[in-house]
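One protein chain is absent from this view; the other protein chains keep their places.
Chain nomenclature is as follows: A and B, assigned in order of appearance, with residue numbering initiated at 1 for each chain independently.
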Amino acid sequence: MRPRTLAAGAVAASAALLLTACSTPGGGAIAGAGSDTLVISTPTEPDSLDPTFADTFAARMVFTSFCEKLYDVDSHLKIVPQLAAGMPKMSDGGRTMDIPLRKGIRFNDGTPLDAAAVKTTLDRDLTAKASARAGELNAVSRVEVKDPDTVRLVLKHPSAPLLSQLADRSGLVMSPTALKKLGARFGTAPVCVGPFSFKSRVSGNQISFAKSPYYYDRAKVRLSGIVYRFIKNSSVATANLESGDIQAAEHLDASDALNLENEGREKVLHSDTIAYQSISINVRKNAKTALSHSSGLRKAFEMSINRNALNQAVWNGQMVPDCGPLPVQSPLRTAPHCTPFDPGAARALVKKSGVKTPVPVELMVPTGAASQREAQVIQSMAEDVGFKVSVRPIDLVSGLDLARKGQFDTFLEGWSGRVDPDGDTNDIITTGGSNNFSGSDDKTVDRLIAQAAQTNDSEKRAALYAAAVRRVGQNRSLLYLYHDRWFVGTSDKLHGVVYPPDGIPRFKTAYLSR
Amino acid sequence: MIEFILRRTGAAVITLFLASIAVFLGVRALPGDPATVLAGESPTPQVVAAIRKQFGLDQPLPVQYLHYMGQALQGNLGSSTQDKAPVTQVLGERLPVTLELTFLAILVGVLVGVLAGIVSAVRRGTALDYAANGFGLFGLSVPHFWLGLLGIVVFSVHWHILPASGFVGLADDPVGNLERMVMPVLVLGLGLAAVVMRQTRSSLLSQLGADYVRTARSKGLSRGQQIRHALRNSLTTVTTVVGLQLAGLISGAVITEQIFVIPGFGKLIVDGVSSRNYPVIQGAVLVTVAGYVVINLLVDVAYAYLDPRLRMAGGSQ
Partner (left out) sequence: MNETAVDETGLAAGQAAGAEAAALGTGWRRSLHRLLGRRMAVIGAVMVVVFLGVALIGPYVAGSSTRLGLTDILAGPSGAHWLGTDDLGRDVVARICNGARVSLLAGVVSSALAMAVGVPVGLAAGYFRGWTDSVLMRINDVVLSFPYLIFAVGMAAILGPSLHNVIIALAVAEVPSVIRVVRGETLVLRQQDFVQAAVADGTRDLAIMWRSILPNMTNTLIVKATVAVPAGILGEAALSFLGLGVQPPQASWGVMLTSAQQFLAQDPLLAVFPGVAIALTTLGFNLLGDGLRDVLDPREL
C-alpha cells in the first residue's frame, strides 16, 4: 500500500504543479527578465486605467508612462505644453480657448492625433455617465474642431483652473480607434500617446508596459519596458529594492528613505510635493462634540500641536510644516498666518471655556502605520493641555463615509494636492463641498473661491485665496499641518528619473546602467 | 453507499447556500460601497448614483442576491469594480498562486512532520526524539508571521540569498518562482509540520503498543515490518489532522500572502474589502468555501468507502 500511496502522491503533486505552471498570471517578461525593463513599486493600485473614469493618485502616476496630456507641469509647477503645440489662445473675453496641437503625432496603435481625436476624448469626458472628468470640465460648454490641428473649447464663463485641469487627467487624450473598438472597456487595454504602451495588468499585482514604436519622442526613451508593481508596505518595498528585485520604490516612508540614504547603496529622490496633511474638525451645529461648539477650544487644540516636533518625531523632520493648503512653490501663494505652538495659552483657553477637563476629543485616522504614529503624537500633545484624545483608527473608505456624513469629531487626513489653488480649496472649504468634511458653512469663503476661479489676474487671485485661507484659519474648521515630502528610492543603476512637485515620478527618460 | 454520497452532497450544497447568503450580506454590511470608492477623491452625488446603477446596487437586496446567484450558477461571477475584469478571470489568475503556496506548504509540512514523527517514535528517548519534540513545540509556539519578518531581514536584506517578496509565475520563471516560494512555504508549512509530527509520534507509539503489533512481534515479524504495520494505521489519523488543519492553513496563507506580497486569494480578499470590491470578495470567499466543502466531502466519502460503519453514523465528523 505504501509505495502505491507515494506514487499517487507524486502524480498528484506533479499534476498540481503543472496546473499552477499552466495558468500562472502575468505572462511575458517580468522580474529579472530583460535588464532594460524597469520595475517600480507603488503602495496603492490604480483603479480603472480609463482616463474618463480614473480617480486615484496611483492611476495619475501610471498614466504618465503611457498616456500624455495636452499640457503638463514642470518642476516649478509651471504649466507647459505636452501634446499641445503651445499655450492656448484665449478670445471672446476668456470664453473661447483655442488649443494648437503638435503635428505628426501618433497614438500607440498608429492612429494619428488630430483635433477630431481630441474632441472625441473631451466629448466622452463631458457626457459619459459616471465620468470623473465632467466636474473638472464644468466650465466647458462644447468642443469644436477649428481645423485639423486646433481644438476650440467654448466656455460657459472664463475659468482660471481649466488650464490646470488640462494639465491633469482631463487633458489625457485617448485613441479614437481604441475607443471605438473597446467602448466602455477602454480601461482594460488603454491606448494613448506615450513613451510606453500598455501590455498587461494583473490586478493586485502589477501593470506592465513596453516601449512604444509610435512615440514621437522615442529617441529619448531608453528603457524597453516598465512594470508598476503594487507593494503596500514601505519596509517591504525597501527590502525589495535592497535585494534588487525592483529598481525603484515610489512613496517610501521617511524612515525607510533616510535609512537607504545613510546606507548609501541606493539613491533617494525627494520631492516637496503639493500634497498636504490636515485635521478636519466637525463644526456642524448638530455635532454634539466639545470642539464643534467652541472656537476657543479649537484654538486651544491647534495651539497644543507643535508642528515641528510632530514633523521631527514622525517624519524625521522631512515634511514642510505649513498652515495653508497652497503649495510652497505656487506663484499664487501668500505665506499664511500660523497659530503658534503655545501650550500655556492653550491651557488657559481650555480653562476659560468652562468645559469640564479633560475635554474629550475623538481623532479618527485611517489605518496605516505612519498616520497612526502621527495620531499618537497629536494625542500626547493635546493631552498636555487638557484634552483627552481617543484615537479611532478606521479603514479609509469607512472613514471618508463617516466624514462626509458628519459622524465624527476630528479626522486626520491628507489631500494629494492640485497645481491650481482652486483644486486645493474649492469643494474642500466651500459650503456643501464633497470634501468639506468639517461641514463649515461660510458664505464669504464661497464667494472668495468663486471669484478667484473666474479671473485670470494672478495678483487678484493670490489675494482672494489668501483671504479665504485666513478665514479658515480663524474659524479652525480645518487645521493644516504640513506639506508632504515624498521619497522615491532607486537603485544606483537607475538614472534619468524626473520627480516634480506634483509627486509623480516620470520615467520617460530613465535608463539602467550596467 | 450511493445514499450516503447523496446525503453528504445535499449537506454540502446547503452549506454552500448558507455561506453564499452570509457572504452576500456580510459584504453589504461594510460601510460605504464600490460607488463611494470609485467616485474617487471628489465624489458628486450624480457620479455615485450612476456608478451604483451601473453595478445594479440600486436594486433591493433580494433582487441583487437572486440576480447574482442566477448569474453565478451560469459561471458568471460579475466583474471587478476596480478594473472591470471578469471576476472569474481574476480568480483564475489568483487561485493557482494560493494553490501552489498551500500545496507546497502541505507537502513540506507532511513530509517533514511524518519523518520527524517516525524518527522520534522509533528512537524514543534518544537525542533524536528530544530534537524532534523540541521542533514540534517550537513549530506550535512560534508565531509564523514573526518568523517571516525575521526571515526577510536575515535572508533578503542582510545576506541577499532570497528575494524579499513578490511572485513570478512558475511557467515564466521556474527558478524565480521557487526562490520566492521558499520562505513563504517554510513559514506556512512549519506549523503543520509541528502538528503532524506530534500526531504521527503519539499515534505511532500507541499503535506499536497495540495488540496486533504485539501479536505480529510474537509471530516473529522484524522491527521494520512491525513499524510498517503500525504506520499504515497511524497515517489515517494523520490524514484526519491534515484535513482539520486545512481551514487554519487558509487563514495562515492570508497572513503569509500579506507579509510576502504574494498575489493570491488572501491578498485578493483583503484588498477587495478595502476597495469595497463586492463581486471580487463574494467570488473569492465563495470559491474558498466551496473548495473547503468539496475537499471535506471527498474526505468523508473516502472514509465511508474505507470504513462502512461511518455510513450509518451520518458521517458529520
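Here is the rule we go by: a residue touches a chain if its C-beta (ideal position, glycine included) is under 8 Å from a C-beta of that chain, and two chains touch if they have at least 3 such contacts.
What you see is a predicted model, and the numbers here were worked out from it, not measured in a lab.
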In the full complex, displayed partners of the excluded chain: A, B
Residue in contact with the excluded chain [from B:1, B:14 or B:66]: B:14
Of B:30, B:131 or B:178, the residue in touch with the unshown chain: B:30
Sole residue of B:111, B:128 or B:149 that reaches the chain not shown, by the stated touch rule: B:149
Candidate in contact with the missing chain, chosen from A:394, A:412, A:429 or A:497: A:394
Sites on chain A contacted by the missing partner chain, in the whole complex: 233-235, 238, 253, 255-256, 259, 309, 312-313, 367-369, 372-373, 375-377, 379-380, 391-395, 398
For chain B, residues in touch with the removed chain: 11, 14-15, 18-19, 22, 26-27, 29-31, 137-138, 140-143, 145-146, 149-150, 152-153, 157, 195, 198-199, 202-203, 206-207, 209-210, 237, 240-241, 244-245, 247-248, 250-252, 254-255, 258, 266, 269-270, 273-274, 285, 288-289, 292-293, 296, 314, 316-317
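One rule holds in what follows: only the chains that are shown with their structure count from here on.
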Interchain centroid distance [CA atoms averaged], chain A/chain B, Å: 37
Residues of chain A that touch chain B when the two form their complex: 1-2, 13, 16-17, 19-28, 30-33, 45, 47-49, 53, 55-57, 129-132, 134-135, 184-185, 187-188, 201-205, 229, 231-233, 236, 239-240, 242-245, 395-398, 400-402, 415-416, 427, 434-435
Touching residues (chain side chain B, partner chain A) in the complex: 30-32, 36-44, 47, 50-51, 54, 80, 82-85, 90, 92-97, 99-100, 103, 107, 152-153, 156-157, 160, 162-174, 176-177, 228, 231-232, 259, 261, 263, 267-268, 271, 273-276
